[in-house]
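Heads up, this is only part of the complex; the chains shown haven't been moved.
Labels A and B are assigned to the chains in the order they are written; within every chain, residues are numbered from 1.
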Amino acid sequence: MSKKGRENKEINEIIRSDDNWEPVGYTPMPQITDLRNWDFRLMETYKPFYAPFCDLCCFCTFGKCDLTGNKKGACGIDIASQQARFVLVACCMGTAAHAAHGRHLIDFLIDKYGEDYKIDLGQQVDIEAPIIRTVMGLKPQTLGDLRKAIEYVERGLVHAVSSTHMGQEGSSQDFESKSLHMGMLDHVALEASDLAQIVGFKFPTSVSDTPLVDLGWGSVDKSKPTITCVGHNAAAATVLIDYLRNNDLYDKVEVTGICCTAHDIARYSERGKIIGPLSKQLFFLKTGLADVIMTDEQCVRSDIPQLAREVGSALIATSDKICYGLPDVSKKSIDEIVRMIIDEGKQVLILDINKAGEVAARVAVEIAPKRIKEILNKELAQELTKECRNCAMCNRVCPNLLDVGTAIAETGKGNFELLSLLFDQCVGCGKCEEICPRNIPIIKVMQAGASWDTYKVRTGRGPVHDVEIRKVGAPIVLGTIPGIVAFVGCSNFPQDIEEIAVMAEEFAKRKFIVALSGCAAMAAGFKKDAEGKTIYEKYPPDFDAGGVLNVGSCVANAHIVGAAIKVANIFAKLPIRANFEVIADYILNRVGACGVAWGAYSQKAAAIGTGCNRWGIPVVLGPHASKYRRLYLSDKGEGDWSVMDGRERQIVDTQEPSPEHLAMVIENKERAMVTITKLCIRKNDTAQGRQLKLYHYISLHRNYIGGLPDDLQNFVRNEKDIPIFYKKDVMEYLKGVGWQPKPALTLPTLIETYDSDVPLDAVIK
Amino acid sequence: MSLPYHYVNVLTGTKSCKVLEDATEVAGLIKKANRPLLVIGPLCASLELEGCCLMEFGARIAQAGKLPVVATANTRKKLLELGVTPDSTYDVVEIINHLKKPDWKGVKGEGNHDLVIFLGIRADLANQGLSTLKHFAPHLKTLTLCKFLHPHAAYSLPNLKDNKWKDILESVINSFTENN
């Protein structure tokens, strides 16, 4: 879509196009249709795969409309388009959550420091905002510039939401293109948000060995007043910590967090404690260990007011996103509010977070001494469960299909083994407890099955360093580092919370680069080896082969994508400014990165994952993600894998399905590890690199699936690709399946395989 | 309205499975098929049914019914131990993705399958996959041999207790051997 003069003028002003840090590329601040051809090209290879969660559409008052058997809705929509439309709605929700989050943080910090406050990420990071630079063409230098990024996202969001209205978009492919656009905008919001808090809250940056902080409900000192911050926006928590520091209270009070707010509390102060991910929210709040619960936004249970009442915790809501119908006391004096809470037992909404932080501290200190905090012991647990007749109603409502009943029944008999296992697999929704005909407080009972150890997690470190990229750029692109595996997203895990640590360690041992964020980064800390060490203590925190690093909260996911962009920019010297297609094409064909959202549950995760896909980064999802309704799958060996050879300037049928899929669901962790390895294969791998990748693919396949992969022939281009260690078997196998060497390739690219303004020369450096 | 065992799988729609209570019906369905396919999932390796591993039932059904087998996830390993070499291994969403293409060559290269039998895939994921086939693969029918009702399948066993489930699986196996 050719931009109008006015539009170009506006854009040039916003991105300061005369700043000559790089020439402005082909797509400055792309609008919703500007990268549509790229999306369509991706979908030629990676076709949307739909798993309808419902046969019907119920969006407008013509409905319900039955969409089975190719029937159309009253508006003419078909089942595929309705799924795609629903995915777009989810991506809009996710993107909006991050954009609103960023807007709040940035406005808060601009109030504090002014809009000219500089963005400085330390000596190790020059490319401060690879995503914003690539997508918008803007090199953000101040908080005000970050606000521009959020405004760009805000403006784009409206068009996407509009498209979900009845009688708008009619093509599933175009819905997908809009979702991919939302995903990309979501990443802009992520990056703007995390940069803002890094500079505004002075989070660690340009250091890799950030502190190891305490993790787990067991780390909470019950003797101290305890404040638990729940959500994703740490602004209020930072005010709280400042207040405690300024009043010499910090060592007398426990400041703890659940979900990403916890990560950012730890980034703000290493004394902050990380209780755990969303899946432990209900469990922990029901322990009553929190004297004050302070909620901000996102992934906060809707029933917290009720929960807080049950256990006598005070509740302060601090976000316009989550008001719980509570009285808005923002304009009252702090003394007044403290009294309301303590004397009248009121739960309150305080939208002025500068007040909220102090109120939380003062209330906690006052009420803690009056509260008794006791963890349920085994005797009591048995007492509470002995009425269980294993009627299995709990099993039927469990969203993770767990055998809750047997574990509880066994607990009633004094056997706690299954209870511990159950707790590790529990996603923490509380439905079992709710449905129990004998009113057994199942979640509470889990206190007797849970481990009360203190674990360790490394504090979020923010961006990958440019120097790190300089070191690993070549090995990644050549393939001699077998891949970057990023464990991200939520805690709706299909099985044991330990699975993240197990998978992460497997790849760390194999010298992949292992990056983590959000709930996944916490989950990875919940496993100790024989010496009592977590992976954060066992592996170096560097963005390098065999490193295990926590980038930070969900919004820090931007830095993982950012690292891939930096490879293109720093190692390959490709200009990134407003140059999305070139960079995404580079990542797709040359950067062996794979995202793993094993417990993805949220609309935010849908947006983040979809954004990764537009950048050319494949994403592996756990079984629950099948309920997102859409994946991007190729036809594997049977598809057309022709690309342009940039140097030869001709189309080459590579016959190589790499990367094989863009978004896929996998059943269990064993298979996942095999597939993740495969998804790190790229067309650009050198023989040496491919050997290494195939070595891991084969060895993991032998370990977990048995024998050689039956698609090996797809990934051996010629004999040089065959790992020495398996040479004999592989040769034999290839002979058996009539393998033939594949055409050689000098510079794989999709550019000029589809309609785009980008010339082939743009990808050749 | 017959609810599935797991509430996450409750059908919201108009097109629900035909529930097969009778093993001979099940066997008949399989025998009638021109190109049946058995998809065996990882739960077969972890689930015990009346003292023996569910995988053994999967293997025996495959052998008795001479069914081509797709092993999903990591089931292949266990199957090999049981002396069954699966005709192919796929991630479950991959095999479903292939099956929804009418012109797919099938695991035997003889053309796409007309009846796809599922055993041992976790109920929520299985039901989503069955939904894909229900909506986008009119050219084939699906049958689940799992313990729980799958609303999105064309044919499903009812929700069963272990003993009843075992009986059905056994008699399905026998009904093959008998008539051969």
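Here is the rule we go by: a contact is a pair of C-beta atoms (placed from the backbone, for glycine too) under 8 Å apart; a residue touches a chain by one contact, two chains touch by 3 or more.
Quick caveat, the model's predicted, so the values are computed rather than measured.
Asks: Per distinct chain type, what's the copy count in the full structure file?
Replies: Here the complete complex works out to A x2, B x2.
What we mean here is this: only the chains that are shown with their structure count from here on.
Asks: I'd like the Å distance between the centres of subunit A and subunit B, where a centre is the mean of that chain's Cα atoms.
Replies: 33
Asks: Using the touch definition up top, name the residues of subunit A that touch subunit B in the complex.
Replies: Counting only subunit A, the residues touching subunit B are 49-56, 66-69, 79-80, 395-399, 401, 494, 623-624, 626-627, 631, 633, 635-636, 638, 661, 664-668, 670-671, 674-675, 704-707, 710.
Asks: Within the complex, which stretch of subunit B touches subunit A?
Replies: 5-8, 11-15, 41-42, 72-74, 76-77, 80, 88-89, 91-94, 96-98, 101, 104-105, 121-125, 128-129, 131-132, 134-136, 138
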